[in-house]
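All protein chains but one are shown at their positions in the complex.
Each chain gets a letter, A, B and C, in the order it is written, and its residues are counted from 1.
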Amino acid sequence: ACGSDEEADTGSDEGSTGGGEGTEETSDFKVAMVTDTGGVDDKSFNQSAWEGLQQFGADNGLEEGTDGYTYFQSNNDADYVTNMNTAVRNDFDLVFGIGFLLNQAITDVASQNPDTNFALVDDVSEGDNVASITFKEHEGSFLVGVAAGMATESDQIGFVGGVESDLINKFAAGFQAGVEAVNPDADVQIEFAGDFNDAAGGQQIAASMYGSGIDVIYHAAGGTGNGVFTEAKNLKQQDPDRQVWVIGVDRDQWEEGQVGDDNVTLTSMVKRVDVAVQDISTRAMEGDFPGGEVIEYGIQEEGIAIAESQDNLSQEILDEIANYKQQIVDGEIEVPSTLE
Amino acid sequence: MDVLTAFEILVKSMLFASAPLIFTALGGVFSERSGVVNIGLEGLMVIGAFAAVVFNITFASALGGATPWVALLIAMIIGGLFSLLHAVASVSFRADQVVSGVAINFLALGLGVYLIKDWYGAGQTPKIPVPFYYERIPLLYDIPIIGPILFNNYLTSYLAIFVAIIAWFVLFKTPFGLRLRSVGEHPMAADTMGINVFKMRYIAVVLSGVFGGLGGGVYAQTITQDFSAGTITGQGFIALAAVIFGKWHPLGAMGAALFFGLAQSLAIIGSSFPLLADVPNWILLSAPYILTILALAGFIGRADAPKANGQPYIKGSR
Amino acid sequence: MDYVIEMLDIRKEFPGIVANDNITLQLKKGEIHALLGENGAGKSTLMNVLFGLYQPEKGEIKVRGEKVKITSPNVANDLGIGMVHQHFMLVDTFTVTENIVLGMEPKKGINIDLKRAEREVQEISDRYGLKVDPKARIADISVGMQQRVEILKTLYRGAEILIFDEPTAVLTPQEIKELIQIFRTLIAEGKSIILITHKLKEIIEVCDRVTVIRKGVGIDTLDVEGTTPTQLASLMVGREVTFKTDKTDSNPKHSVLEITKLNVKDSRGVNAVKDLDLSVRAGEIVGIAGVDGNGQSELIEAITGLRKVTSGKIELNGKDLSSYKTRKITEAGVGHIPQDRHKHGLVLDFPIGDNMVLQTYYHKPYSKYSLLNNKEINKQAKKLIQEFDVRTPSEQTPARALSGGNQQKAIIGREVDRDPDLLIAAQPTRGLDVGAIEFIHKRLIEQRDNGKAVLLVSFELEEIINVSDRIAVIYDGNIIEIVDPKTTTEQELGLLMAGSKNKAGETENV
Partner (left out) sequence: MFNQFSRWQKILIPVISVILGLIVGAIVMLVSGYNPIEGYTALLSGSLGEGFYIGETVRQITPYIFAGLAVAFAFRTGLFNIGVEGQLLVGWVASVWVGLAFDLPKVIHLPMAILAGAVAGALWAFIPGLLKAKLRVHEVIVTIMMNYIALHLCNYLVRYVISDEQNTTDRVPESASLKSPFFETLTEFSTMHYGIFLALAAAIIYFVVLEKTTTGFELRSVGFNQHASEYAGMNVNRNIILSMVISGAFAGLGGAMEGLGTFGYGFIHGAFSGVGFDGIAVALLGGNVASGIILAAALFGILKQGALIMPLQSGVPTELVEIVIAIIIFFVASSYIIAYLLQRLRKGAK
């Protein structure tokens, strides 16, 4: 799939042992993932990862459960290590840790279990048997920034983050750069709710932003983002002619924006954790596990994209996005990944 | 942002953020006025949110525009039924009321999420099809200046204020209220006056369930629009704080809830003022909580709970 | 016979105890019938049975000749039975009217018709001369007034038979006089009354007949006319009781407590003690006589460090205590038997043993290096229980489980055992039976005889006169007169307490 390395088969001998040549039929490769506290149905990257794993299972005739593929849900930060270990103890060949919160846990458990392969999503861990999967969220954010910059009528744009962190800053930085690229006059206001689960706070921030003239808000705030959609939908419902847009995050949030016959979701920045999960799983199964490497999924690797629901984007915007997308792929534009 | 807009947003977000707290706090007032401590408000909100969302999703196609209202009704009924557990434990079984309240919180969240997983195969429901939307109140909205500020909000926000006034009337102007309060102050005296202490307490606790359910239903149908373990995260405790802050008075509790909503929106709006731009983020985020503590320490001070609050009534003892 | 109430062979058991063992009580119409017995004899229980709060195991009740089952206070109310409880059943935060109409509120639409209720309360109050303000809050009115509210509650419900459980224990002499007047009015209106009291003189003064019970068993019912207090007392206790407390003349020595120009504010910030001077000497008991609310509580609280002194001096053996904290004052040699034993005297949920060392737990031998020595604590408790005849299953029993009399004995034991130079006793015998009272008086006098100073505050003139060596009359925050108990009468004292210094005037009604 992705045009990088080919070597690195450190300790991945059992990666495809029994399977041998017959990749088509059932292999005894086993793969598991450990969620962060968001849970497997967080409508965000945990869910996306799980969808990837399910797809991988289906493609390779694996069974859901201890003998094929499964997930472990963490209810608490302290559960990561337990879940990682449970996966190891159940002889899973490859264990994904979903989210940067699992970094320390995966680093520890990986060093204790050199015979198992691990993959960490969203952060970088050291260790020969750990593959680090990161995404170039700033690139995707740049593209939706382009959309925002062009769609805005007021030249005022908002960004709502959950809790301030490197990861969320990446979204903000790329977004800001994208807006800047197409609409230097536009202002991007960045706010953090301090919480990923405060829908009321999200709605209040959105009310404040829309009230002050902002007409496009990009959120990277999980459950707090629910409130952003709520506010936008309310405004739209009341005044269908008013321009209010939300840009979704992580997956296609079109459904969230539906209000009567209108939809307030301008577009979404999609992070294809599923693609990455399938990719890494396949490589591990084929004995090509990229242990010790950092694999960045960006636009080029199809790990980052604009949502498929594009009804609210004009052709002009779509063209511009395609244009910038090409420039990013070609390396003509270096999207910043940190603020300032 | 000009002052008027800022003000409009301030008031608007205060109103919608407070409404669920007002309802729930009113429930707390009823319960505690009858002498039953209720730290299970959080759980009652959870169960209300759960019921409203599930109902909304299930019956939206059949009920159309009336769905969220009927869902509220269902949330009230389910909340009331659920609170019966607290009533049985703390009134009939002489349970430690704090303990029983803690159990309510655990049970509501556990049961709610368990059932969601069982029914929807996910830890989170889909979005509700028919949420509440802001409404412009006819005529009032047209009043210059204050119209748009005050009269463009969820109907439930006005309902909350209206219900608080009703609650005040019921509690302080009717025989029922007098009896309920007497049971919370001196149950034995009430008993000797022929008032059925147990019955009054049952009614009060069930009312707290009804109101808590309503609060949760409103929160879920106005703000989050779905249900998961993360829907109600501490709002019930804030409502409990509002009960005490408001000195166990319906209008006081309403005021406290509004204050809280205001502090929260101030904190949010504040960050867009250049003046406050240099204030560390955590202070702005904590502002509502800090302001509440300051308000209590500064000018509210001590509050006396109903005298028999927290004590099971045991007939024939003193 | 036209009995309005007949309680026949009533038996009521509590876990492990028979509170009423086949007691019979018959009440004639229009009489005041006394129910007499020691603490814990079962009087309240019997009356609670009559009022429907308890169900008897056995026996029958007839009201106006008809057999009835009184299953709840509601039923009692309907039968015209009203009860004024030993511990008031009033909601502090409510107004007088609200308390009275509670449960039977007149309505206008769905509102309470407060106007009408207040008018009705006023009417009944006027009719029986009760003089209550329907709009006042219970928390703001005097204990005597609260009791009248209790009476009004029964009258508002149309009670024909009124039960009074120890109504006079908490009243000032003046208030008792007024209450007796109210009794007479009630009887004149055709009501009948059952009266529980430990004050034998009252019985003889107002009652027609008396039923005596002892340890749950009915002893006798007799006409009051012709009986004497001594007779009644021995009937009740089952042995001879002496009334006049035996004591020799006092032999006062140096001054122990010396108060000069003391000013103290009450909780509302009003001056309650004003330029007060007082001295108590070693080897004497000074009684403070006064109507409740004339600064007695504030005075005691000031001496014991519980209330801030605005100005003035409180010297104990020459050392000024006025700025000391309670603990230092205690250590300086002050003992305090507080007026409210439940609220201030004991930690009811602590075992009686721990209560015995409530001020001394941090001293040797009860603790060492901050560690409690439970063996010593229990040893001390056992000693006091023995010495002061505290009836309790063990020193581990929570104080809550003891009867009022025994709780009081425990407190007195604790305070006396510390052997303080100054012992302050506030209402030490309130609500206790004659046997217990006798015991406590003896202990106070013993303390005096050991050369200690004793300050006694009481609303009971008889107690003051019997026990004190000097009587200081307090009025409006000031000691207005010091009198010799041997040469004074209750009559005189009553006048002084009403503030009429040296001038014999009409002080009848307040």
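The rule is simple: contacts are C-beta pairs under 8 Å (C-beta built on N, C-alpha and C of every residue); 3 or more make two chains touch, one makes a residue touch a chain.
No experiment lies behind these values; they were computed from the predicted model shown.
J.: Among the chains present in the display, which ones are touched by the chain that isn't there?
T.: A, B, C
J.: One chain is left out of this view; which of A:Val31, A:Ala49 or A:Val109 touches it in the full complex?
T.: The single option touching the absent chain is A:Val109.
J.: Looking at B:Leu84, B:Val98 or B:Leu159, which makes contact with the chain not pictured?
T.: If we include the chain that is not displayed, B:Val98 is the one touching it.
J.: Based on the whole complex, identify which of C:Thr248, C:Ser370 or C:Thr487 touches the chain you can't see.
T.: Hidden-chain contact among the options goes to C:Ser370.
J.: Which of B:Ile74, B:Ile244 or B:Leu262 touches the chain that is not shown?
T.: Answer from the full complex: B:Ile244 touches the omitted chain.
J.: Which subunit C residues touch the hidden chain?
T.: 304-306, 325-330, 336, 338, 343-350, 354, 358-359, 361-362, 367, 370-372, 398
J.: Residue by residue, what part of subunit A touches the chain that was omitted?
T.: 37, 65-66, 70, 72-79, 81-83, 85-86, 89-90, 100-101, 103-104, 109, 112-113, 162-167, 194-197, 222
J.: If you put the missing chain back, which residues of subunit B would it touch?
T.: Output for subunit B: 39, 85, 88-90, 92-96, 98-100, 102-107, 109-111, 113-114, 117-118, 230, 233-234, 237-238, 240-241, 244-245, 280-282, 285-286, 288-290, 292-293, 296-297, 300-303, 312.
To be clear about the criterion, only the chains that are shown with their structure count from here on.
J.: Counting only C-alpha atoms to place each centre, which chain is farthest from subunit B?
T.: C
J.: Count the touching C-beta pairs: is B-C or A-B ahead?
T.: More contacting C-beta pairs are found at A-B.
J.: Between subunit A and subunit C, what is the separation of their C-alpha centroids in Å?
T.: The answer is 76 Å.
J.: Per the centroid of Cα atoms for each chain, what is the distance between subunit B and subunit C, given in Å?
T.: About 45 Å, centre to centre.
J.: Just give me the whole-number Å value for how far the CA centre of subunit A lies from that of subunit B.
T.: Comparing mean C-alpha positions, subunit B is 36 Å from subunit A.
J.: Which subunit C residues reach two or more other chains?
T.: Answer for subunit C, listing residues that touch two or more other chains: there are none.
J.: If you look only at subunit B, which of its residues touch subunit A in the complex?
T.: For this pair, the touching residues of subunit B are 1, 5-6, 8-9, 12-13, 16-17, 122-124, 127, 131, 133-136, 152, 219, 222-226, 228-231, 233, 235, 264-265, 268-269, 271-272, 281-282, 285.
J.: In their shared complex, at which residues does subunit A touch subunit B?
T.: Interface residues on the subunit A side: 39-43, 164, 189, 191-194, 196-201, 203-205, 207-208, 211-213, 223, 226-227, 229-230, 233-235, 237-238, 255-256.
J.: In their shared complex, at which residues does subunit C touch subunit B?
T.: Within the complex, subunit C contacts subunit B at residues 48, 51, 53-54, 72-74, 77, 83, 85, 87-94, 98-99, 102-105, 107, 110-112, 153.
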